[in-house]
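Shown here: the complex without one of its protein chains, the others still in place.
Take a look at chain A:
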Amino acid sequence: MTHRTPPASPSNHRPVKMARMSDGMDLTDATTGMEAIPSYRPDAKARRYDRQLRLWASAGQRSLEAARVLLIGCDATGCQALKNLVLPGIAHFTILSPRSVEAQDVATNFFLHPDTIGRNIAEEAVKLLKELNPAVEGSAVVKDPAQLLQSDPDFFSAYTLIIASNVEPQLEMDLAEILWKASEKVGGPDVPLICIRNSGFIGRIEVQLREHCVSDTHPEQTHTLRVDQPFPELEKAARSLDFDSMDSMEHSHIPWVVILARAVSIWREQHGGQLPNSDDDAERAAFKDMIKSWRHKADEENFDEALRSSYQGFTKSELFEDEAVVTVSENSKNLHILLHALKQYTSQAPHLPPISPTLPDMHSSTTSYVALQNLYRAQFNSDFARFKQIVAETLGRIGLPADAIPADEIESFARNSGGVQVIKGRALKESKEMRGLVAEVYTNVDEQFVDEEKPIHLGLHLALLAAERFHLVTGRWPGSPEADDLAEENRQVEEMALSLLQSVVPGAEGGPETSEAIAEVVRGGFSTLPTTAAFLGGIVAQEAIKLVTNQYMPLDNTVIIDLVKSSMEKYKF
């Protein structure tokens, strides 16, 4: 039933666009342009940021505009990352570097002018980066990071986020350790650290953070539909339908949420109020079989959807416990206060977060979709009113004004409360040891690698780790221009990789993937290709924005990128 016959496309002869008011116009017309901006129109800032506001909303933008970012390692990749943070409008960035611009820097870094060779690199890069957005502050600190780490460790914890781009392995480890320690005590600064390592076409990003709250993960399923504990109106609606007497059209358009809610309701009735146990294969199968038995035909898509989502019927909505959430004060982050309120909210029946006010798209007739939508909307309104009340009480209790958290932030939190997630990170040192994961992966090669790309990425990681060890020993990178004997260096790195691997998996062999990976990494000589820099700079800034805005799931904690194959793999080491 498609109907789509656009007649001869009118856009071919679209009228010429007329000059706008602020453009060069006659004097008479131009007078309108001189009036003050009317109150309903966005100001210049909102217009500059319009396209991103539609992605992370004003709450995200506010966080961004409060962020202070430090870059250590003023190379092409680091500067590209900063560019991507200055454009959307962070508050401030600092580049920390004592060294001078060299010819190689100018060759790869867009933010260094060719005439600047010999001058301080941080100062020169700050100059050009600042031009990208007049609202952003930038400063250069001409000091040695290693010394500063000794003399003034607090310097580092004053930032919202730190990017270390291709810094020496020793410095990277020391910095990571200091930050990790600082975040140990409750309420201590928990500054995320993003480390970049890059050799030719190969790149790796590691993220160290102790704890990170995502207030909105924006998952595919954004919706807390509470199918596992249907609210009374939903349950009633789901139970009142007579599936058998429906005609096939009607039957194939029952929304899956209704099918699932009905299955849950019936199951609980038959099992003393219990949900199917998610660890019990037999129960899970029985639950699905019940849904399958209601089908009229094998190809009803709504039933497929219900079966695909059946895990929602046996996964209980979970909330988390965390010190920063349990005890809030006037110094708490908004998000922690909201989570604290949410915790209180769920301590009352039905012990669940506010329901989602919107439904995902699903296979159904418009009538039943709209009816279902109305049920959810009404429920959200009543949930939200209660939640707002609790937030207000909480704010009052800790001595903050009622508007300390903007209304839209509360609402968007409530709307997405199902998308709230907390990530517990790992110390960089620990993840570089990657014991658990490597052991598992290397011993179960056959089962694990259905997908042939994985071992290459792991090999690359191993190669980079071995090269870092090489640097610790020799003070320079393998394959760098000073190398006399590339084959010999390659061999040394192979040896280090093997001993690394065997320290985790005794007796393991590297395999051809690892040798190939090492050759590629050494060939790259730890130099930066402009495209790799642009690419990594994009990924790093993307992660930084996720961390700063508390939106979207960050890549926790290691990402390995192979631009020879245009592929990328994430591991939690």
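The working rule: contacts are C-beta pairs under 8 Å (C-beta built on N, C-alpha and C of every residue); 3 or more make two chains touch, one makes a residue touch a chain; residues count from 1.
In this text, contacts and distances are computed from a predicted model.
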{"item": "Undepicted complex member, UniProt protein name, chosen from \"Ubiquitin-activating enzyme E1-like\", \"DNA-directed RNA polymerase II subunit RPB3\", \"Protein Abitram\" or \"Eukaryotic translation initiation factor eIF1\"", "value": "\"Ubiquitin-activating enzyme E1-like\""}
{"item": "From A:Ala57, A:Ile266 or A:Leu486, residue that would touch the chain that is not displayed", "value": "A:Ala57"}
{"item": "Per the touch definition above, residue among A:Gly78, A:Pro192 or A:Gly537 touching the missing chain", "value": "A:Gly537"}
{"item": "Sole residue of A:Leu87, A:Ala182 or A:Ala519 that reaches the chain not shown, by the stated touch rule", "value": "A:Leu87"}
{"item": "Hidden partner interface residues of chain A, rising order", "value": "1-11, 14-18, 20-21, 23, 26, 28-29, 32, 38-44, 46-58, 60, 62, 80, 83-84, 87-89, 103-104, 106-108, 110, 113-114, 117, 131-134, 200-201, 216, 218, 220, 222, 253, 358-367, 369-371, 373-374, 403, 406-408, 411-412, 415-416, 523-525, 527-532, 534-539, 541-542, 545, 552-555, 561, 563-570"}
